[in-house]
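One protein chain is absent from this view; the other protein chains keep their places.
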Amino acid sequence: MALLADDRLFPTEARSRAMARSLYETVRSLPIVSPHGHTDPRWFAENQHFPDPAHLIVVPDHYIFRMLVSQGVPLAALGVPSADGSPVETDGRVIWRRFAENYHLFRGTPTRLWLDDAFQNLFGIDERLSAENADRAYDRIAECLAQEDFRPRALFERFGVEVIATTEGALDDLAFHRAIKESGWSGRVVTTYRPDAVVDPDFPGFAANLVRLGELTGCDTGTFAGYLDAHRARRRFFREHGATATDHGHPTARTASLSAAEAAALYDRVRDGHASADEREQFRALMLTEMAKLSVEDGMVMQIHAGSFRNHSGPVAAAFGRDKGFDIPMPTNYVDALKPMLDVVGMEPGLTIILFTLDETVYARELAPLAGVYPALRLGPPWWFYDSFQGMKRFREQVTETAGFYNTVGFNDDTRAFCSIPARHDVARRVDCGYLAELVTTGRLDEDEAFEVAHDLTYRLAKEAYRL
Amino acid sequence: MALLADDRLFPTEARSRAMARSLYETVRSLPIVSPHGHTDPRWFAENQHFPDPAHLIVVPDHYIFRMLVSQGVPLAALGVPSADGSPVETDGRVIWRRFAENYHLFRGTPTRLWLDDAFQNLFGIDERLSAENADRAYDRIAECLAQEDFRPRALFERFGVEVIATTEGALDDLAFHRAIKESGWSGRVVTTYRPDAVVDPDFPGFAANLVRLGELTGCDTGTFAGYLDAHRARRRFFREHGATATDHGHPTARTASLSAAEAAALYDRVRDGHASADEREQFRALMLTEMAKLSVEDGMVMQIHAGSFRNHSGPVAAAFGRDKGFDIPMPTNYVDALKPMLDVVGMEPGLTIILFTLDETVYARELAPLAGVYPALRLGPPWWFYDSFQGMKRFREQVTETAGFYNTVGFNDDTRAFCSIPARHDVARRVDCGYLAELVTTGRLDEDEAFEVAHDLTYRLAKEAYRL
Partner (left out) sequence: MALLADDRLFPTEARSRAMARSLYETVRSLPIVSPHGHTDPRWFAENQHFPDPAHLIVVPDHYIFRMLVSQGVPLAALGVPSADGSPVETDGRVIWRRFAENYHLFRGTPTRLWLDDAFQNLFGIDERLSAENADRAYDRIAECLAQEDFRPRALFERFGVEVIATTEGALDDLAFHRAIKESGWSGRVVTTYRPDAVVDPDFPGFAANLVRLGELTGCDTGTFAGYLDAHRARRRFFREHGATATDHGHPTARTASLSAAEAAALYDRVRDGHASADEREQFRALMLTEMAKLSVEDGMVMQIHAGSFRNHSGPVAAAFGRDKGFDIPMPTNYVDALKPMLDVVGMEPGLTIILFTLDETVYARELAPLAGVYPALRLGPPWWFYDSFQGMKRFREQVTETAGFYNTVGFNDDTRAFCSIPARHDVARRVDCGYLAELVTTGRLDEDEAFEVAHDLTYRLAKEAYRL
């Protein structure tokens, strides 16, 4: 029995399905371009074997432990490290069994598709995971992971990754990226400049981070001008390690444009820790515009990931720390929020700002109309909870009629789950081909155009938008 | 001529339709579990014949009179009782004719499906209602209602109702429920604790209601501690009459967590009628958290129905009173609103809070991510305007990928229109089977799993979530 249907995610009607299959055949084996994600560069630098199946697949994946927690499995029972030192399960096999006996919870979710794809195509498993076969699957995966051709670099090559971008904080020394480069290995792993820790006054250790930023760059981060110079220096350093893009994770999409004097005064207030909540938000807003201006200078592509309420559960954040699956989307406004920045840089022909959202109501109402007129704007693919069959369909159906295909930028896998990368790209390719097929069968696109667009969405747009 | 197509609401593509039909065959005759609704317990206590067709079907159904009003038929002409004593139509046959001659207005609405189902399957009518056949239909239904096997208990049994929950206010004496129990009849009718009248300071007669609550329970509702004890007592009383759940109809989903002293002070202000609008909202918010804490104590399932702008038309409310079809949904935020309560009880493994919304934009953005991580949360089915083919499709398509099936709770009919109950459950079963069928034919779910999920959505989840 196969875990995966050959025609999965294609339209059901016969002519559309055949068209989708034809399109998909031309893109299924294209190289993977992964311009935004969270894989660990250490894997590729050190090329060590991955850990046991549970610690590779279950423990670090918030899609998985979130669902298990929602049905009453404690985070500690899943081996998620605690922040307060309380004990957590460490036996991979025990964790794996808990996961396997709850595998039915993932019915109808993208996680199920990604997992089945990896189980079948990577580990050669052909039975659906269950309490009954949990140990067999665990042993099979463990056996694979012990093999040479399951080390990180071998998988990178087997997956057909042409280039992958990781994401590092502004203070990172990029040692692993340097090591990868110096190793002579041919795999292309680039970094991305993510300066939240030195841009967001609410980031833990913000003041100390500014001091460190000054030390690393030799710039005087005691002044706003010096602080911007420090960014210039770090952006240059990141570009030397392959970066073509920056990334900004902000609670809102708010931007601001201030005079030099206003900006300097605001910087002083946030730096000494006395800024109000509103001033801290104002500073984040200012910095999006300033980062866009630096992108005009240095050509780096800018990504904005806005709208996540981070660490929603107070008790869980206290016990387990940040990023433990309790981030929840918020309504997010882009029209008012982006105007100050767009009035400054929106018409710059050389600039690319890629917008992401966790609020799907803005696709048709705000993002498509904005990206459909401002030359500096492009739309990132469906993010996070929307990296899914229906999520991608809604994105295309709500964006394309106003912004077309060419104001979008192809797919991001955005993941730290390395083994799921081929599956994630495969899902996107299938959904895009299905969407294009229905355009053809309903007379909204010519067949020859559909083949060209399928290739663009799979490969060309990501490379060009991210300048990779 | 049949009013109903055998394959109604199934996908149109042949393989998906066949799959939907197969799934539906296994669930169509399962017992009806109706864990939330507004039928009148008096019907089952007294088992009197229902009134004439118009006063059974048209006059009390706001889905019906709302549509007629929207096209210029006055409420009074439909027999809707006035609050100001002005005369209204009382002749059932006249009301029925007005309804019948406007039956085309319901094209494409769920009301049309529910009505046709009852006309065909309950009353044996085989022609579409119209001005021409209005009298024939009226006579046919009246003739049926005069028969013994159309009395409430007979219909209850014929409909295959395993259990039905009604909804009563906190001050209700539950005499009808007691009478049902004492009658020895086997039908299971349980109540639900709906304390809005003693929780919402904006409820008419709030202060007097608190006094009455004290009298009924012997608790001192002059203090917050005594007031909470009174709730404890009434909840116990309701459980003795079968209740397993509470229900809370609030304008927003706002919750609050206050210290005992703050809570007591706020209670004093709302009790003496001097609280500001903000304090009154704050009190409602506080009480959601307090009710959740009582649910942790006593195991009652908690339902939150938020986001309705009640009695939107001032003139209609003045002339006809509350609940006359002029309730309109409002944008509703859950992420910020629920956080105070969730920080207190969200991780409680024994607690179940079922969330309902009239704002579909929160399905994917807020409700699915919240229910997909907090063990205390479950999602109620599409409510009110969304209890429909497209409404259910949107719910499943926007919720499942993040929250799966097992953070949802099956179907609620939520109705006072008793004759429509089989039709409403049938619609839900068909739409769910259609959704599952498309998961199968697009390779997102295995066939054996689909049969299991179909049964879960129809029967098991409602019983388990509501502890029935």
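Chains: A and B, in written order; residue numbering restarts at 1 for each.
By our rule, a residue touches a chain if its C-beta (ideal position, glycine included) is under 8 Å from a C-beta of that chain, and two chains touch if they have at least 3 such contacts.
It should be emphasised that the depicted structure is a prediction, and the values quoted were computed from it without experimental measurement.
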> Which listed residue, B:S34, B:T252 or B:S388, touches the chain dropped from view?
Replying inline: B:S388
>> Going by the contact rule already stated, which one of B:H38, B:R93, B:R128 or B:R236 would touch the omitted chain in the full complex?
In response: B:R128
> Which parts of subunit B are in contact with the chain that was left out?
Replying inline: 4-10, 12-13, 66-67, 69-72, 104-110, 112-113, 128, 309, 312-316, 325-331, 358-361, 385-386, 388-391
> Mind pulling the subunit A residues that touch the left-out chain?
Replying inline: 11, 13, 15-16, 333, 335-336, 339, 342-343, 346-347, 349, 361, 364-366, 368-375, 377, 397-398, 400-407, 438-439, 441-446, 449, 452-453
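Methods note: only the chains that are shown with their structure count from here on.
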> To lay subunit A over its twin subunit B by CA atoms, how big a turn is needed, in degrees to the nearest 5?
Replying inline: 120
>> I'd like to verify one number: the distance from the centre of subunit A to the centre of subunit B, where each centre is the average of its C-alpha atoms, in whole angstrom.
In response: 40
